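For this depiction, one protein chain was excluded, whereas all remaining protein chains were kept in their positions.
Order of writing sets the chain letters: A and B. Residues in each chain are counted from 1.
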Amino acid sequence: MKFKKYIMAASVLMMMLVAGCGGGASADGGETFTAAAAKNTDSKINVQILKLLVEDQTKHEVDIVEDLPASPQIFAGIERDEFDFASLFSGEVYNNYFDDIEYTTNPEETLKKAQSRFGEKYDIKWYDPIGYINNYSIAVKKDFAKENQIETLTDLGEFADELTLGTDNAWIERDNDGYSGFQDTYAYQFADARGMDVALMYEGIANGELDVVTAYTVDPQLKEYDLTVMEDDKHFFPPYEASLVAQNSVIEEYPEVDKITESIVGTIDTEKMTDLIYEVDIEKRSVEEVAKAFLKDEGMLD
Amino acid sequence: MIELKNIDKVYEDGFQALKNINIAFEDGKINVLIGPSGCGKTTTMKLINRLVDYTDGQILFDGENIKQMNPIELRRKIGFVIQNIGLFPHMTIYNNVATVPKLLRWDRQKIRARVKELLHMVNLDPKTYMNRYPSELSGGQKQRIGVIRALAAEPSTILMDEPFSALDPISREQLQDELIRLQREINKTIIFVTHDMDEALKIADQIILMKDGHIVQKGTPQEILENPANDFVKEFIGEKRLGRRELPALAELIRTPFISTLDDSSTEHAIEQMLKHQVATIPVMEKNGKYVGTVNLYDALSNKDKQLTDLLDPSVIPINEIDKTEDVLRHMKQGKDTIPVLSSDQNMIGLLDQTKLFHVLHEMTGGECGVK
């Protein structure tokens, strides 16, 4: 189980204090940067790729701080100059950071908003997407979907009052893209909705305790537990496109690192990322190993 | 009366803790079990209220075999005072003392009256102390409570396991005195465990001396002191205490120099001598040192014109230096302050030092000075 207890938050804060900010000298005369990732595996892979490439092509080193509980902790670290790089999602722009944001599910507009608003607020460069999309989605068991010929979220509405939803703890409380917004858009609710740990959510649906779960589109558990993602026919869920971000001050001083980060843009599509996560989460290989193998396959690393 | 008959105790591991113990604890007596640690004295005591079981033999409590009795009822009939006092710290003094009467479901009024009576008995004011907790009392006070708690339900028998050993010497002496005084009032059968010989000698009617699980000797303190059964007993009692039992040789009790007068001196001179040294009698000697007799001041004053040799007091009987000190004690009955000591050829050696003799006697009979 790589999903750590949320109590980890405390120790993570400690780690952030200890990790300090970029600017430390590396062993062979370069800089040591710090890259942050939350507890989702795709983010860890992203920063690992960055680390491997930077350390391969420059004298600099990259320290990774991972398993942060969620994006607010990453932004907090960026604000205190503790993180030089991070892996983030465009959809975060709707996550209670800006009071006056206009909500849309259009991917391009969402990306633009994230690049301009976050770029301005935190003085960071928000790169173009890595290529894969990790949307919130709603999934049910494949058998159930087939049996009842359900394909879209609208279809699912017919059965909703008999179904129990399992979701992460935040989704129920989110405004725009959370459960209340979902009810506004699709005009139905589930018999019961329970917030829980994501790992246990999958255990729950596998054991028949839950009927519906909110999944991320790249979650390998979808494959593992034979789940089907419902088509978001009313375009309710905001797009979550992953990008790397960097402190402007850092890439101005080290343009070579900016170039490397740019090179990662558009390299991993959704299918590829699902495979990579599967390798880590299900096959239990290390993130570093998987990232290295990927880069070698792509010819980006010898 | 409690009788232990042929008691053996063997532990599961084969260790024989008690060997053929036979004791009769008579009613109304203080019986002291004493011996070095590990000798089985406490074990023997605990047989009686069945805190310890025995392997072989028989224990009779007023003729009844204690194995036929319910142990809990038996224990309620026997007072119990343990080594480190064992007061219940979470209970007030009242509740501590009332413990067994409460277990016996006495009437509340009766319990109250009884507790007050007992507190008075050990000179603790019920009003002041009843609602205090043990932690608010001094060591001596606590142990008084420990003792009266054991007396509360008027048991005929009381077991005391080194009850005073944790106290300071002064409190210990006081409580020993108090126990002796109390015993005169309450007249219980007391079985008292100690390792302190002074304590045993002071309080016991019967001493049972144990070693390695068997009884070495039992008897009154007098009997044991006078006839220690073997070297172990002697050693345990201590040479000092045994030594004190034999009076010092007479030679140690002779006082020299002494005032005397010659037989050819005038009576006037003898009176002068007596007044000068503030004595009421004066021995009269020949020039060669032979003892002639003793003249007392009263006779001399009323017969100034007579010769000294005519005034000799026949009631003053001299003792011989080879006499035993014990025999000398008989002479003390005379009540004279001068007892001359003579050599075998009737020469005067000195006077009997009566002060010293009284001092020695005082120590021997349990006086407080020096018996350590």
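Worth pointing out:
Convention: contacts are C-beta pairs under 8 Å (C-beta built on N, C-alpha and C of every residue); 3 or more make two chains touch, one makes a residue touch a chain.
As a convention for this text, contacts and distances are computed from a predicted model.
Taken from the listed names "Phenylacetaldehyde:ferredoxin oxidoreductase", "ABC transporter ATP-binding protein", "Putative membrane protein" or "Osmoprotectant transport system permease protein", the protein name that UniProt assigns to the chain not shown is "Osmoprotectant transport system permease protein". Of the candidate positions A:G77, A:G204 or A:P220, contact with the hidden chain is made by A:G204. Residue in contact with the omitted chain (choice from B:P89, B:P257 or B:P314): B:P89.
From the options A:D123, A:E173, A:E253 or A:E298, the residue with contact to the chain not on display is A:E173. Checked against the hidden chain, the listed residues A:G30, A:G181 or A:G195 yield one contact partner: A:G195.
The chain omitted from view is touched by exactly one of B:K9, B:K41 or B:R75, namely B:R75.
Within subunit B, the residues in touch with the undisplayed chain are 46, 49, 51, 72-76, 78, 80, 82-84, 86, 88-90, 99-100, 103, 149, 159.
Interface residues of subunit A with the unshown chain, by the touch rule above, are 1, 3, 5-6, 9, 69-73, 75, 95-97, 166, 168-174, 178, 194-197, 199-200, 203-204, 207, 209-210.
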